[in-house]
Structure formats: structure tokens, C-alpha cells
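Only one protein chain is missing; all other protein chains are in place.
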Amino acid sequence: MAKNSKVIEREEVVIRFSGDSGDGMQLTGTLFSDTAALFGNDLSTFPDYPAEIRAPQGTVGGVSGFQVHLGHSEVHTPGDYSDVLVAMNPAALKANAKWVKPGGTIIYDSNNFSDKNIEKAGYKNDPIAEENLSGYNIIAAPISQMVRDALKDFGLDPKSVLRTKNMFALGMVYWLFSRKLIYTEQYFDKKFAKKPEIAEANKVALRAGYYYAETIEALSPVIKIEPAPIARGLYRNICGNTATAWGLLAAAEKAGLNLFIGSYPITPATGILEELAARKDLGVKSFQAEDEIAGICTALGASFAGNLAVTSTSGPGLALKSEAIGLAVMAELPIVVVNVQRGGPSTGLPTKTEQADLMQALYGRNGECPVVVIAASTPHDCFTYAFEAARIALEHMTPVILLTDGYLANGTEPWKIPSMKDLPEIKPPFADPKEIPFMPYKRDSENLARYWAIPGTPGLEHRIGGLEKTIKGTVSYIPENHELMVQMRAGKVAKVAARIPDMKVYGENSGDLLLIGWGGTRGYLMTAVSELQAEGHKVSLAHFNYINPMPLNVAEVFGRFKNRVVAELNLGQFADYLRMKYSDFSYRQINKVQGLPFTIREIKESCIKILEEK
Amino acid sequence: MAKNSKVIEREEVVIRFSGDSGDGMQLTGTLFSDTAALFGNDLSTFPDYPAEIRAPQGTVGGVSGFQVHLGHSEVHTPGDYSDVLVAMNPAALKANAKWVKPGGTIIYDSNNFSDKNIEKAGYKNDPIAEENLSGYNIIAAPISQMVRDALKDFGLDPKSVLRTKNMFALGMVYWLFSRKLIYTEQYFDKKFAKKPEIAEANKVALRAGYYYAETIEALSPVIKIEPAPIARGLYRNICGNTATAWGLLAAAEKAGLNLFIGSYPITPATGILEELAARKDLGVKSFQAEDEIAGICTALGASFAGNLAVTSTSGPGLALKSEAIGLAVMAELPIVVVNVQRGGPSTGLPTKTEQADLMQALYGRNGECPVVVIAASTPHDCFTYAFEAARIALEHMTPVILLTDGYLANGTEPWKIPSMKDLPEIKPPFADPKEIPFMPYKRDSENLARYWAIPGTPGLEHRIGGLEKTIKGTVSYIPENHELMVQMRAGKVAKVAARIPDMKVYGENSGDLLLIGWGGTRGYLMTAVSELQAEGHKVSLAHFNYINPMPLNVAEVFGRFKNRVVAELNLGQFADYLRMKYSDFSYRQINKVQGLPFTIREIKESCIKILEEK
Amino acid sequence: MEEPRTIKYTPKDFKSDQEVRWCPGCGDHAVLNSVQKALTELGIPKEKFAFISGIGCSSRFPYYMDTYGFHGIHGRAAAIATGVKTANPELSVWDITGDGDALAIGGNHFIHAIRRNIDINIILFNNEIYGLTKGQYSPTSNRGLMTKTSPFGTVEEPFSVGELVVGAKGKFFARTVDSNVTLSTQIYIEAARHKGTSVVEVLQNCVIFNDGIHEVVTGKDVREERTIILKHGEPMIFGKEHDKGLVLDGLKLRVVKLGEEGYNEKNILVHDAHEPNPGIQYMLANMKYPEYPVALGVIRSVDDHSYEADVENQIETIKKDATIKCMDDLLMSGSTWTID
Partner (left out) sequence: MEEPRTIKYTPKDFKSDQEVRWCPGCGDHAVLNSVQKALTELGIPKEKFAFISGIGCSSRFPYYMDTYGFHGIHGRAAAIATGVKTANPELSVWDITGDGDALAIGGNHFIHAIRRNIDINIILFNNEIYGLTKGQYSPTSNRGLMTKTSPFGTVEEPFSVGELVVGAKGKFFARTVDSNVTLSTQIYIEAARHKGTSVVEVLQNCVIFNDGIHEVVTGKDVREERTIILKHGEPMIFGKEHDKGLVLDGLKLRVVKLGEEGYNEKNILVHDAHEPNPGIQYMLANMKYPEYPVALGVIRSVDDHSYEADVENQIETIKKDATIKCMDDLLMSGSTWTID
């Protein structure tokens, strides 16, 4: 399509769409990624928006961004620095200029760079000058004016006209990467089937932008990123929250159980409840509770009644659920507690990402109160680990806390769609209706799980609850019984280790430095390790998804490296946890608590520093 | 008074009064300890009662006990095994027989050993035979019959008559230890001033028991325990909950602030709220909240308004307060959270003791959320550490969690009454009303505390809250600001270390084994170490009251011993914590999770095993 | 729902093997008996009962029932029961709770369960005290009550259970007395049959910490004069001699003597428990001695949507026309692409 003669090929590229909260940047970014995915690029995206619904227009606080990283080879993160920045107003430039690679391209809507807006963004002078962008490829496009011109015959009100500015910008970017418009056009045809004039207006703006870019030539050369050599198969884009919801649904289907979710909305976890509330077609019972406590307590009730029960929340909500998680531990009922971590403490930075709820997940309850803790590490593997969380909960009769985070929840990436038949079976230890009287705390001798007797089953009537009990379910204050039960509950969780995979190191099996991570940072750590390895360093990565219990071979893996460094988005919670669990080793730390993911550069620099010390 | 000629002197003795919940054993034990205290013995007591208000009469589940340990020298625990057991019914014998020292004395009410009662207690045959008590000094006293005889002319109803059985038994014990009856008689005169016939009946029963013991001679020899060489001064008995309440009151007076407590009743913490609710004479505002969350939130409101604010609870309640503790951390308001630990997890063993809320206190919140954690170690030092908790909260503008436990809360011991003038001053960092505009997160450069501006002060109007803020109190999502504030909050708590005493070891400053403990186990650990030292072992004790931060010299202390073993009533939470904090050392563990304190024998045996290994 | 099997039970069938551990003389014993009696009348197979409770003396109830039972955590019984019923609408779900459990820590779940009108039966043991923690005042304790946490008398206004239930959109409210097994049994049966949240307030005696608190109205000698047992469709008459009745005086209720001032059975108010507008029921629920007799019986019983049924219906409706029938359908739905 692109007629421009100069074409360069690139391995990968990062594009950031940025504008006011009302400028539609999230949609723009999504449409761009969809097109890239359909083309066959590997990609990773991350939206980034303010906590306020509509922060004051034109200010830096109100900037909403969407970053897309696409590549000809595997892509693990949305990227640190961008090659192309689209800035719909001065505030967007202000917020993002320092994240553009030297010499990168910056497209901005020159009509929006009025003195008033420039001042609102906090600039004193000409923003381009103030940002010192002389070495950059700066495209000042009169976007507002051009959509007004392009749509002047549409009879739309001025607001609706201006609302297509984002499509004009997208058109320009499509030209720059020589992409097809067709998928985006189809989107509008479908979305606005009942308002064809709106669909048409957006398509016109899109095309206007495309042709404008072609015309001005300032954008040349066109950049080509060939499709990535990804495995054959059927793909879709998926974000972490949807993947989590679907993983739970898949587990319910595999276990032959109904899915119940009892949750209270909270950023950034709400998407899971929202997705499941929409899944009435699959029979999900979604209960919007009056608070987080009711969320987990209804789920516990549903679990008692025989459902696959789930509650989803974020940090402050997990705190509120602590007491009831204790009841789940004591009642030994299967339940999945999804915690989408955000910036803390307290209300903290609700729309930002962080990994600081680890200790809370492990220990935030009264008494000796062990639960299984696992963590997802990419948007799409939220599916895998949500499924795993449910499988472990059901087969081991235990609460499982699944940790994801704001970055995973909202980030999207292409996902090779699995087939249900390839997923493992899930077989909860249902009580035998013939074994009467039923003893609620009798255990499977192998994994120590108790048996699950579902209300409605004749003959298995029994009572459970939060007071310490004997194997028969009788309340007991007998000292030795308590100690035994405490050990059984701990033992049951420990036994889960036998049913999880060994830790596999990314890179060589031994070396100078083992970078250690867990949860949502994997893409960054893998990329950093890849690059370090390429540069000749003997660095490997041990990335944890199973936190409690941990894989059985961990100590052995740790022992094969000269140094260990734990990188995490908190002050060192996993590092401390490892000091407790594997106290024979010493651990260095890389920490960041800024509400942001790592940058690859940060990780690499820290690793190199450690490597050079020796 | 005692006419018996045979008198032996003993260093110490343990007596256990035991009977049905309705038998008045708690009062009996208390009266006995009061008399012993007034005599000048050192002592330690522990009540032990069922979770049910009235568990089924006559069953082991319904037994209520009260143990007193008194000595001629220092006494640190209520004792493991008793020299004298009073068993008002067969169930009491059943519950306690194995805790009587070989050859000890057992006094029981033979009228109550009916076949029905024997069966109810779970005996098949004669209890004495079944318990194999042939080497013991068994006194079968027809107590019920004798009080009936003694009071036959009183015209009391049969129930009231039988209610004096405990005094008959107490009279016998008084004779055995040649104690005066006068204090107990005075108690009844005062208590039943308006019902003199009841007072008289109790006194008659008491004397009848005393003379009965003298008569039968089966009890001889009389045991004498001379007064202990305790420091001069004015003494009183105090239990941990009252001491906690009083420590907080003392801190309020020293700081010149009103005391506010917002709490919800929960065993075994309720006594603190109850004591403070009674202290309207000192102006306490006690708020019985609708739940634990309201308990801490009203306290936070009161703290914001300028009171010394407190909330008290036990394990499950602490879980519920987690989210609001996070708000306190973020708002940097002074508040004391008292957690009286009980058996967990969940509802667990509500009336039993345990130390398993340590991790929850340290980490049970979302985000990086540091608080000061300190622990009391004897019933009376609950006063000291409650005072300390308040002092640190107020001077460092931070929430402080004070850990006590069921054993400390209910246990009593004599306490040398301090004088208010000897307690340290408390000087909260009040904001200067002239420094306008007030910046809520500006900090004292030394201890990093922010300043406290009390509503009602003109000119200091400001806003605080749970979202991350700049120094000025403006909501901020700026990455670097967040990281800075996270570090400041951590730093502030760390700086408390400069204002707490160094760790002092009990015993030699170096040696083969350092026994490490924290909180309510101190009496047991000290006694064990004393005995081990006396037996020639190079064992010392490092007992922790300051848990976060810890004294500055800990690593140094640890380094002076060949081995370290951490003894605690959980699965090893403090040991794990030390592995995190002082990872250069290795730690052995002694753990017990039975809802009971340690026995000295257990500690000694474990230590000796470790010592012999090398 | 499947047809109830025709099984004949006796109360003994619902007794578990656990020793009952309430204090001798506690009102809870009688409630247990009444509930066990009521269950025999429902024609519901034993395995379909689930008794859920919070924490408190009363909340030990499930242990004594030979049914499915879940002794929860303090205040959360209504939430747990809501989960049980939503997950499996075929169960007969009972929420056993105290005045502290339901109205102090559990107040929020209580009003939300009622608002949603989920079909559970809430038996609220109101002894106006925290029993299990040994005697602190509760949200239903009267002003001035001296307890361990109010040694000089409380300064708090108590909730009136019926008033709060109506305020939360309640559709079924009844009141009974622990010791009145006949009335209680009848009420529990009606509560169980009512579709939607039923709240039964039991005036329960705590012999240990608040002995005789209800005695002034429920005492043997006075109860006929000081309580009125309401029955749907019957005139509101009470008194040992059936000589007193209730009438409307403007917007207020008034106690009148039959045969005086021209009042007779005909012009006494007739109880309408089914009237959706809670007006009179609200006043009846709120009647206090000495101005009025205290109302017992089913005061309000109005049919309406029940939550779990609406949830099931919505699911059924959507399932019918859904294109997504299983996980594989969902996985392949929306925009996908093939790499080959």
C-alpha cells in the first residue's frame, strides 16, 4: 500500500499513543495492536491512565497513554523507551518526552499546542525547545484542523468531529509502519452498525491521516517489522484480567463444577468480576458483594455448597479478607483468592503496579495459617495460573491465593488459544457417600487433603467451622490435637510441592549470577537476561510462579550459581522470604517502588555492577 | 497458728485449684494468691477455663482451673507441675492428675465422686486407682457434706450452701501452708457488706476447712515458704490486661492527652476495654465499636483529632484491622494497636494462649507498610510495654502494635507500684502554629516523624489520607515521590531503634548456646536458663520485647554464642524473622503449638539435646 | 426443584451426637427444640438442610443439628448463607445468629441479605447482650444498661430489629419468645416456607449475663397482658380475658378495651401480614411495653422476587440464546487470527 520508496526493516519497535483522558488513546492503541497481531508480529502492550476518571483536561495528571511493543522476534515487555510517540497535546509531550529514544519520532497535534495548553502542561516556552528535542524527528501535524476539514460535509457536531482526531493520528502511524487499514475499518463498521455516519467519519479520519502521512514525506522512511516466527495456531489478544477469568472458567469446566465469584469492585481487579458477570452463558454465578468480606464469605458458602468458588480483589481488599481466609484454612474448603496487586500501602497508587502484597498473601492472617500462593507472570499466563490455582484448591482442599498485578491485569499480548482437551483433568476428592459416618477431617493419606461432602448428599451430614476440631469434626481444646491439626494443615500445603513442576532456569544451568524474580516482572527480567547473555555474561534467570510451596529443586538450582540477586517491585519481600526458606544462600537485591515496571536497562545495569564486583 | 508440729520449709510450691466452671475456682485461686502476696512471697498465677460460659457440668471440657506458684525466691512462671492439686470433682482430677508432681498432694471432694460423676469424667473405675496414684498423698475430704453440716443453722438454700465448698477447700490449703485467714475474711466482709449472712457463711466454711485439715493430720507436714527477698516498696497484684490498660493511661497522662479507646469485645482482649470503660474517673473515652474495623477507625479519627488513640483486640480482630492499620501508616498518625494473641488460626482456641500472630503483626497489610511491633513478656511488664508503645507512637508518629497473649492477659503477679514521676516524659511533635502553611509530610530531620497539627488550631488546616502524597499533602502519582515516601516511612520506623535499649543477655555474655525468645514466654525461658546454668551449662537467654525495629546490638550479641535456638509458641515465626534480619547466623528451633505455655522441662530438654550434639 | 420425598422425621432425627454446651437454663435450649420440631413439618429431606452461623453462644447451634452445618466467623453468617443459597437454591438454608453477631459486626451483611431478599431463614437470638464474651452490651441493649463495658450505663440508643428489617426492605419479620415452643415452631415453619429472607427475632434469655431482661413482657404472669400474638387475617386482640385490642388513632396505634368506648371485635384492626406497604406492620413491630403490648407472631410476610431465583432465571434466559456454550466456544470467540 505504501508508496514511499524508502523502507527500512526493524527487529522491533515501541510506539506510544498519548493524549488527554478523553482523547481515546486506549482505543487507538488497541486497534493498532490488533492490526499488528493480525499481521503476525509478536507484541506486548500496556495502558497507563490516571486514577481520576477525568483528571483536569490538558494537565500532565490527566494524560492517558497506551504503549505497544511489536517485533519480528519474541517480545516480552511493552518496552522501556519508545521509537514513536504520538502526543495529542502538550501535557502528553511533557509526560512522555523523556521516554522517547534519542532520535525517535514524535508526532503531535500542532493545533492543540495553544499557549493556554502549553501553560497548562507546565511549559514556560516552546515545548519542543524546552524538551531539547533537536535530534528528533518532529512531526507537527495540524490534526484538529484536518479532521474538521475532512468531515466538514458530515453534518456532525464539532465535538463528534474532534473525537476522530485519534483515528487521524492512527492513520499516520499505519502509514509509517505500512499497515493495512482494513481491520480497523471493520471494527468501526461493526461497532457503529447502528450509527453508520459515525463509523464512516472515523474511517474517513483514519484514511485522511494515512494519506496525510504519505503526502508530507516527513515521516519517511517507512518502517517494516516482519511477522515474528511464532508457533502456528490460532491466536487472540488477551489481557491479564480476562485471562484470569477464563482460566477459572476452564477449571470449573474441567472439574465439572459451577463457577461462583463473590467480589467487590476494586481497581485494578474489577475486570475479572466484570468478565465473569458477562459469562452467564456459561452459567457463572457472579455475586457483587456489599464489601470484600462478603465477597469471600459468599464464596466460602458457595464452596461449602459445592461450587468452584472464587473471590477477586486488590491489596486493601485482600487485607479485609484476611480473617475469612483463615476460616477457609480451618474449614479446609477450596477457594481461589485472586489478588491483583497495585501500589500501596493503604489506598496508595490504585492504578499503578507493584509487587508489595507478597508478605500479606503469605502471612497476613492470625495463627499458623498456611495457604498456597502462586503468581502469574505474563498477561496470558494468568490463564495458566488461574487454572492452576483452581486445580490446586480443588484437589488439595485448600485456599489458594493467586497474585497478579496491575501491569499484568491491563497489559495485553497475543495468546495461542489452547484447546480444552489439552488441559489436565481436575478431580476433587469428593467424599464417598457410602462411607458413613463422614469424618470431615479425615485425610487422603498421600496429599493430606480432607474429603469434600456436598450438602444435599444423603448421609454425609456434618459440621465444620473455625474452632479447632478433631478428625470427627468435634470441637476440641486438646493440646495434642491442636498441634497435630496445625501440622496437618501445614503438611497439606507443603505436599502441593509434589504436584508442581520443577524450577527451570532460563539460560545456562550454572554461572556467575542467577537473577531471581517472581510474578509479573518476567518479561523484563527475561529480556535483560537475554541481552546480558548475548553480551557474554554468565547470567541466568530463575523466575518463580509457585511461591508457597516452592518447587522441590530450588536449593539445588540456587547452589549452581556464584551469586544470586532478587529483583522485585517492592523493598525486598521475596528476597526476605528466600532468606527464610533457603537460608544457606545469600541474596542481593534489585528493588523499585515507583508504581512502574522495571526497565530493562535498570536490571542490566544492576546485574553488571554485581558481576563486576567480583 | 498451725499447731501441727511437723513443719518443713520449701523454696517454692505450685498449687492448682480445679473444679467445675461453677465451683468458683478462679476466686479461690485469687484469694489464695492475695494472701500469699501479702505474706511476702513472690508468685505467679494462671487461670485456665473453658471457652464455653458453662460447659456441661461434670465433664472434662467444663473444668476450670487456677494455678498459683509461690516462692521464697523469685518466681517467673505459674509452674509446670503442681505440688498440691485441689479437685472438686472427678473431671478436675481427670484433667489434672498427670500434672501433679510424683508424690504430690491431692485433695478431693469425696462427696462429689459419685458413680455418675465418675462416669461423666470419663473414668471406668475408681479414679484414684485408674490414675495410678499410689505414691501420692491423697486426701479424700467429704467437703460437700461438711459445708452442709457447718452451715445447717444458717437458713441458706442448699445451692448457696454448696457454693461455699471452695472456701472449705481453701481453708484446708491455708492450713497446709500455715497461712492467715484474715485477708480472705476481710474480702468477704467487704464484698458482701450488704449480705452479711453470705459473708459469714463463707467465713465459716473457710474456718471449717482449716480446722478439718488441722484435725485429720493427713495433710501434715505443714509446708512453709518464707517471704521472698523482694525489693522494698508498695506492691499490688496485677494481671496483664489491667497492666496494659494502665500503661496506656499512664502514657496519656505523661503526654498530657486524653485517652480514647475504640474496641470491639473479643477474648482474651476484652479486659482491656472493660478496664478502660471503668476509668471515666480519669476521663477515658471508651467506645465500644460495632466491629473491629470501626474500633480502629474511630481510634484513627480520635488520633487525627489529637487524642492518644488505642484499639485492642485479638488475632481475628487484628486481621480485620489490617486495612485500617495501612491507613494509619499512610496518614502517619499515632495509634496503639494491642493484640492479645490467642490460639489460631481462625477462631481457633479462643481461650488458649499462642504466639502465632507475629507475622501478621509484622506483615499483614498490603503494600510496603511498616509499623513498630513490640511485645510484653510478663503480666506486669504489660504496663511498661503499653507505655512504651504509646510513647513510640506519639513521639514517632506511627502506629505501634503491642503483642501480648492470653497467658499474660489473664495471669497475675505481684508488681511493685511505680510512681508516675519516675516514668519518662512523652513529647509528641506538635506542629508549630506559626509555621504556615503547614506541610503535613514535612519531617523531623532526626527521627523522620512528621508533625502533628490538631484540628481546632487556626492556620494549620490540612488534608491527609490514604493516597500517596507529596510533602505538602498533595496527592501524587510521581514515581520518584512514591519511592521516596516508601523509604521515608520505612526509615521512620527504623529510626525508632535509636530510642530503645540495647539487648541485655540473661546469663553470661557468651557461651555455647543462646536461647532466644520473645514476648510472653520469658518466665519459662528464664527459669529454664537459670536451672541450666546452675547445672553448669553455658547457656544464656536473649529475650526480645522490641521486635521491629530490634535493638541495635543484636547481631553482636548473637555472634558471641556458638549456637542459637529460638523457642516460641508457634511453628517458628520469630526464627524465620531472624533469618531474614540476621541472615549471617543459623537458628535452631523449639516450637510448641498446643494452646499452652512451655514447660520448663521441655525447654531444658531441648537445650540439653542441642548442647550434647556438639 | 425436585419433589420433596415424603419422609417422616421426629425431632430426634435432627439431634447430632454432640453434647449441648449452653448454660443450664439458657433460652437457646428451647430454640433448638423448636427448630428441630419445625423441621419435621417441612417435608424436606434432612440432607437438604444447611445451618450456617456466626460466632456467639447462639452460633454454636449448628453443632447440635444433625444436618449440614457451618460455624463461620463472627458476623458473617448472612454472607456465608447467601453464598450457600445462591450456589445451590435447592438447599433450605438457615442463618443462626445473635444480636451481636447479626447487628454489631454483622450489620452490613444482615441488611444486604434482606435487601436482596435471598431465600434464607435468619433466626436472630436477641438476648440484648454479648453472651459468649461474658457480658458486654449489644446494639439491642437498652440505654442505661450496666454491663462490663458500660459500668455506668450505656448511652447508646438500641436498634429495634423489626424497624431495621423494614428499613432494609425486609419482606418477612416475625418475633417469638424462646420458651414458647408452640408459637416458635409455628413461626419457624412459616419462615421456612416463605420465599425470600425471613427474619425471626427470638426474645431469648441469657441466664448468666442478662437474666430476666425480657421477663417484664414475657413473664408467665404478665405475658398475656403484655404481648399480642398476631395472626394474619385475625383481629388484634390480646389480654388474659381477650379483652383488649389495637385500633388506629390517626396515624398511631392505640390500645383499647373491648366493650368500652364502643370498641368490639368488629372494629379492632385485622392483621394483614401480606400488605406490601409496611406502614402498620412497621408500627406493630415497634410496639413497646408499657405503652403497647409487644407483638409476637408473623408481623410481616410479603411475597416478592427472591435473589437466587432471579439469578437462576437470568442465567437460564441467557443460556437459551447464547452462542457460547462451552469454554472452547469462548476461547475462539471474538477476534482471532491464525499463524501458519
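Here the chain labels run A, B and C in written order, and each chain numbers its own residues starting at 1.
Here, a contact is a pair of C-beta atoms (placed from the backbone, for glycine too) under 8 Å apart; a residue touches a chain by one contact, two chains touch by 3 or more.
Nothing here was measured: the structure is a model prediction, and the numbers come from that model.
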item: Shown chains that the omitted chain touches within the full complex; value: A, B, C
item: Chain not shown: contacting residue from B:Val7, B:Ile216, B:Leu282 or B:Leu552; value: B:Leu282
item: Chain not shown: contacting residue from A:Ile15, A:Ala150, A:Ala213 or A:Leu273; value: A:Leu273
item: Selected from B:Ile107, B:Ala309, B:Val505 or B:Leu611 as touching the chain missing from the view; value: B:Ala309
item: Among B:Pro102, B:Pro158 or B:Gly456, residue touching the chain not depicted; value: B:Gly456
item: Options B:Lys116, B:Lys180, B:Lys195 or B:Arg236, residue touching the unrepresented chain; value: B:Arg236
item: Subunit A, residues in touch with the chain not shown (by the definition above); value: 52-57, 59, 61, 264-267, 270, 273-274, 277-278, 280, 286, 288, 290-292, 316, 346-347
item: Hidden partner chain, residues of subunit C it touches; value: 105-108, 111-112, 115-117, 139, 152-153, 155-160, 163-169, 248, 251-252, 277, 279-280, 282-283, 304-305, 307, 310-311, 314, 318
item: Chain not shown, touching residues in subunit B; value: 34, 37-38, 40, 227, 230-237, 246, 249-250, 253, 258, 260, 262, 279-285, 287, 289-291, 293-294, 297-307, 309, 323-324, 326-327, 331, 417-420, 455-467, 474-475
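By our rule, only the chains that are shown with their structure count from here on.
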item: For subunit B paired with subunit C, centre-to-centre distance based on mean C-alpha positions, whole Å; value: 40
item: Rounded Å distance between subunit A and subunit B, as computed from the means of their C-alpha atoms; value: 46
item: Distance between chain centroids, defined by C-alpha means - subunit A, subunit C (Å); value: 44
item: Multi-chain contact residues (two or more partners), subunit C; value: 55, 73
item: In subunit A, residues with contacts to at least two other chains; value: 323, 326-327, 331, 465-467
